[in-house]
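One protein chain is absent from this view; the other protein chains keep their places.
Letters A and B mark the chains in the order given here, with residues in each chain numbered from 1 onward.
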Amino acid sequence: MMPLPKFHLERPQSLAAALRLLAESPDALPLAGGTDLLVSMKQGLYAPGTVVDLKKVPELGSLEIGAGGAFLGAALKLAAVRDEPALKERYAALSEAAAAVASPNIQNMGTLGGNVCLDTRCWYFNQSEFWRHSKGYCLKKDGDICQAAPGAKRCFAVFSSDTAPALIALGARAQVASWDGESAQLREFPLEELYREDGISRIALGQDELLVGLRLPESRGVKSGYLKYRKRGAIDYPLASVAVALRMADGVMKDVRIVLGALASAPVIAFEAMELLEGAQPSPELLTRAAELVGKRTCPVKNQAGTPAHRKSIARVYCQRLLTGLAK
Amino acid sequence: MIIVKMTVNGNPIEVGVGDEETLLETLRQRLGLTGTKQGCDLGDCGSCTVLIDGKPALSCLTLAADAEGREITTIEGLAHGEDLHPVQRAFHEAGAVQCGFCTPGMVLTAKALLDANPNPDRDTIKGALAGNLCRCTGYVKIVDAVENAAKVYPRARVEEAR
Partner (left out) sequence: MNSTFQYVGKDLPRIDAVAKLTGDAQYTDDLHLPGTLVGKLLRSPHAHARIRGIDVSKAEALPGVKGVVVGTDAPIRFGILPAAKDETALAIEKVRYVGEPVAGVAAVDERTALQALKLIEVDYELLPAIFDPYEALTREDVKIHEGCKEANVERRGSLEFGQVDAGFADADYIREDSFFKEAITHAPLETHVALANYRDGKLTLWSTTQVPHSVHRSISEVLEIPMDRVRVIKPTLGGGFGGKGEPFSFEFVACMLSRKCGRPVKIVHTREEVFLSHRGRHPMHMKLRTGVKKDGTITAVVFHNLLDGGSYGSYGLVTLYYSGQLLTLPYSLPAYRFDAARVFTNKPACGALRGHGAVGPRFAFEVHLDRIAADLGLDPLEIRRKNALQPNTMTLNELRITSCGFEECLEKASQAIGWEERRGKLPRGRGVGLAGGGYISGAGNAIYYNPMPHSNVNISVDRGGGVTVFCGASDIGQGSDTMLALVAGEILGVRPDAVKVVSADTDTTPVDLGSYSSRVTFMAGNACKSAALDVRGKILAIVAEHLGVAAEAVRITDGVASAKGCERTLSFAQAVVLAESKGAPIFGSGGYTPPKMGGSYRGAGVGPSPAYSFGAHAAEVEVDEETGVVKVLRLVAAHDLGRALNPLAAAGQVQGAAVNGLGEVLLESHVILPGGQHASPSFLEYKMPTMLDVPDVEPILVESVDPEGPFGAKECGEGSLHPSIPAVINAIYDAVGIWLHNAPITPEAVLEALRKRKTP
C-alpha cells in the first residue's frame, strides 16, 4: 500500500466556503476527482495540511449549452464531457480529448477542472520518495537542480492535460473565483492566460482562487479535432498532442487555431502556422508547410518516454492529419 | 475520524474512516471485503475497480469519505446467492479467468458497460475495459466473455429484476 499522508479533510458546501478555507489555510490544496492529486500525495510530492474537497460545491457543477456557446463547470466529470452529444457535435476536439484521458474508469472520476489545472509531469518528479531520494531530488520538489536538463535554471516538467489544448483551440475562456475576504469574485480571461511556461508554478491561480468553469464561444460552424500520441491505447498520458479548430468559408480557412499539448510546460499555440493558414485555401503543400512551422514551436527535453525529437515530429504529422481532415 | 454512511452491496453501512483513508482501505481492511484487489495503489491498473452508484471507479484513488450517501458494489455483491451474475457466468464459461487478480475489476467494469449498453461490439468492449490490465489471458477470452454475456443480457436482467 502507498498510504496517503495525514491531512485534514474539509468538504465545503459552497464556493464561498471553499475559497475561505483555502484563503485561511496556506497549506491547503483543492481536490476535485483526485486522480492526479491523490497519486502525487501517495508519492510524497505534496503533503497539504488541509485538503479542500470540491465535490460538494454546487457552483462548480453547471453545464449550460445554448445558442451563444457553452459553460462547463470545473467539477464536470470527463465522462460527462465525453458523452454529451451537443458537445460532441459542436466542440468535437473537446469530446475527443476527454475520451483520450487515461482510461474510461478514470474519466468517471476525473473532472474537467482537474484536467485543466493538472500538475506538470516529469520522469524525475512523478516518482516515489524512495526513487527521488535515490536519484537525487529535482527543482520541482526538494532539490536544486533539474535532473532532466542539468544546468537549467527552470523546471521543464511537461503540461500533459488532454483537454486544455482542445479547449484553447476552441477559444475557451476560464472563469476564476477569488476571495476578497468576504465573498467570491469572478473574472474571466482566455484560458491560455492561465498557464505559465514554468514547470513549477504552472498556473496563474493564487492560493485563494479556484477555477469555476470554462466558457466556450458559439461554435459557428467551427470544425475541430484532437489527436494524441502515447505508447498504449489507454492509461498513458500524452507524449505529444495536437488540437486544431477552424472554419471553412467560401473555400478558405478561417479562425484557425492550432494548439500543441505535452510538449512544454504549458500548452503551445502555433501562431506562425495559424497565420499562414488564416484566410488561405487549403492545399497539401500549404498544410505541409503549416505542419512544419508547428514542429518548430517547441523544444521538449528528455523527461518522458520517447525521444524529444520524435515527439516533435509526431506533432507535425498529427497536425497535418488534422488539418487535412478538417480543411475540407 | 469521519463517519460515513453508505450502501455496500445493498446493505446500509455506517463506518468510521480516517480523513486520509481510501475506499480501498475501508473495503479491504475495515469491512473485510477482500474481493477488491490492489495491484498498484496508484490508479494505473484497474484491479481495485468498484462501482459507485453503478459507475466503475478506482477505489485506490477514492477517499472513503466520498462514499458518503453512495451505493457501492464490489465483486462480493454481484451474485444472487448461488446464482452468478450473467457476466460472472460468462467469464467462468469462456475461460476468462486465470490467476483471477484482474477479474473483480474486469467483471465490474463489464457489468457497468452492459448495464448502459447491452449490445456493445468488440471494439466498444475493448474501449470500455482498456484501463483494466491483465497479464495472464491476453484479453481475448475476457472480451469473448463480455460478448457472450451481452447475448443473454437483456433477458438475464429481466430475470434478475423478478
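Remarks
Keep in mind that, in the parts below, a residue touches a chain if its C-beta (ideal position, glycine included) is under 8 Å from a C-beta of that chain, and two chains touch if they have at least 3 such contacts.
Everything numeric here is computed off the predicted structure, so don't read it as measured data.
In the full complex, the chain left out of view touches A, B. Within the set A:62, A:128 or A:207, the residue that contacts the chain not displayed is A:128. Remark: the omitted chain is touched by one listed residue; of A:234, A:274, A:287 or A:322 this is A:234. Contact residues of chain A toward the unshown chain are 1-3, 6, 103, 123, 127-128, 130-131, 133-136, 229, 231-237, 305-307, 309-310, 313-314, 317. With the whole complex as reference, residues 28, 32-45, 47, 74-76, 78-79, 84, 88, 91-93, 95, 97-104, 107, 122, 126-127, 129-143 of chain B touch the missing chain.
By definition in this document, only the chains that are shown with their structure count from here on.
We define each chain's centre as the mean of its Cα atoms; on that basis chain A and chain B are separated by 29 Å. Within the complex formed with chain A, the residues of chain B that make contact are 2, 19-22, 25, 38, 41-44, 46, 49, 55-58, 61-63, 65-66, 109, 127-128, 130-133. For chain A in complex with chain B, the residues that touch the partner chain are 1-9, 11, 31, 34-35, 38-39, 42-43, 51, 53, 55, 79, 102-106, 108-109, 233-235.
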